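Some notes on the structure that comes next.
Each chain you see keeps its place in the complex, though not every chain is here.
A and B are the chain letters, set down in written order, and residue numbers restart from 1 in every chain.
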Amino acid sequence: VTTRPLTFLSDYGYEDEFAGVCRGVIAAAAPASSLVDLTHGILRGDIRAGAIVLERSLPFCAPGVHLAVVDPGVGGDRRAVAIRTAAEDRFLVGPDNGLLSPAAARFGGAAEMVDISLSPARLEPVSATFHGRDLFAPVAARIALGDQLADLGETVDPAGLIGIELPEPKISPEGIIAHVIGFDAFGNLSLNVSHEQLVAGPLRLGAPIAVEIRGEVHEAAFARTYAEVPIGALLAYEDSSRTLALAVNSGSAADLLGAGLDEAITLRPR
Amino acid sequence: VTTRPLTFLSDYGYEDEFAGVCRGVIAAAAPASSLVDLTHGILRGDIRAGAIVLERSLPFCAPGVHLAVVDPGVGGDRRAVAIRTAAEDRFLVGPDNGLLSPAAARFGGAAEMVDISLSPARLEPVSATFHGRDLFAPVAARIALGDQLADLGETVDPAGLIGIELPEPKISPEGIIAHVIGFDAFGNLSLNVSHEQLVAGPLRLGAPIAVEIRGEVHEAAFARTYAEVPIGALLAYEDSSRTLALAVNSGSAADLLGAGLDEAITLRPR
């Protein structure tokens, strides 16, 4: 019997030992397990950003135990849960605050869910502020070792998993009204337009477009990659998650456009 | 025979390859070993912060080899040491500058200590500025493989391990005069008041308190967790290390109070 592989995503950052201590707890409980750190750089408390990154990353990781902690409500009344997905039998462990729902949906939804707040696997005394260490990591380790969900918490209705609000884009023959749903450290802006929506819209690869934000219009191209436009030029492109994004070749679209999270941006052929 | 698990803490940060090269040295010498990075985000040269984080983290990690490098005096005359603790047979490897002493004390103190400056395991030529790579990592790897301390350095009196100065709080029926001993990236302030000292003091869970710093008084609550106070409100609480801390719900106590390291803060019932 081998252990299930683990992945770990959080907003704990890198300055503190929080992610490291969670890794220590898992290594102590499941010494033969392997763990991949997806990132601990999620913007503090940004549940939606964590949810999007988790959902985009997991298809590239082997099915296993996927620990995720972005938990501004720790110690409050949000539930702590572990989920088995309908497809691929992946296990998601974390707070029930929306963080897990896009990833669960990507794999057919939650087929089984347990509330692990009083899990027999928890480390006593459970602190009020560090459930990553005392609750989520120990439960993830037990699942990696092959424990059944039903032995790790109280079975609850998987339909009760908390969802997350995402803005909807408007696609018409005139253009696309999209919203900023994320940034990366390269200054690229992620928009809420999927590959399928993009294909149905009016933008054509290689064609010049207009990008409008707060009444200000920028010239850009709809390109395949950065290198297809001059250095410093704005481009719209389908990013590596196959969703619409804005970038500046060797620069920062976030700086150029000054866009905030959820802000509306209109893209039109010109 | 299996290798002992390793943990690694340093102030090398993440921009440079220093921590990575130490990991490479360990993986080359002990390919079957497993290593948990606790953090490499200790404030540069802050021996005391490193010592506190190490001492708080190790109880959650399996006994093994605990490599720690916060070493502003590298190349000077501080000793390089490896220690076996009296309890749990844990091994600590690092500079003898105070970094290791709280963790050693947590596990019954140093039962055995060797000076590894001229260890046969060292990588020659030992650089004057990177003992993590040339001295500490290779010795840690040999201990992970099962080597005896006496074969890795010169046996010295474990009572000679350098200690670390921590301010003492004043607890009275009127209040607690505490000192700031650390910050985390959430902006929470760590104070030098243990669970036992806190229980002996006048603060009562759920009660309003006054937090005074430099003559300025802030209203706060003594709560169990962030979620028990309104967003933006200051709270005192027992943190996940069971020591007294100050936080702002969804904000930064460090920003609100403008407190510096070692600064005195008085907490009183009101």
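Heads up, the rule we're going with is that a contact is a pair of C-beta atoms (placed from the backbone, for glycine too) under 8 Å apart; a residue touches a chain by one contact, two chains touch by 3 or more.
This structure is a prediction, so every number in the text was calculated from the model and none was measured.
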Exercise for the section: Fill in the total copies of the single sequence across the complete complex, 2 being in place. Expected result: 3
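Here is the rule we use: only the chains that are shown with their structure count from here on.
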Problem - chain A - residues contacting chain B, complex - result: 13-21, 23-25, 27-28, 31, 44-45, 72-77, 123, 127-130, 133-134
Completion exercise
As the complex stands, chain B meets chain A at residues 5, 7, 9, 14, 34, 36-41, 53, 56-57, 60-62, 184-186, 224-228, 237-240, 242, 250
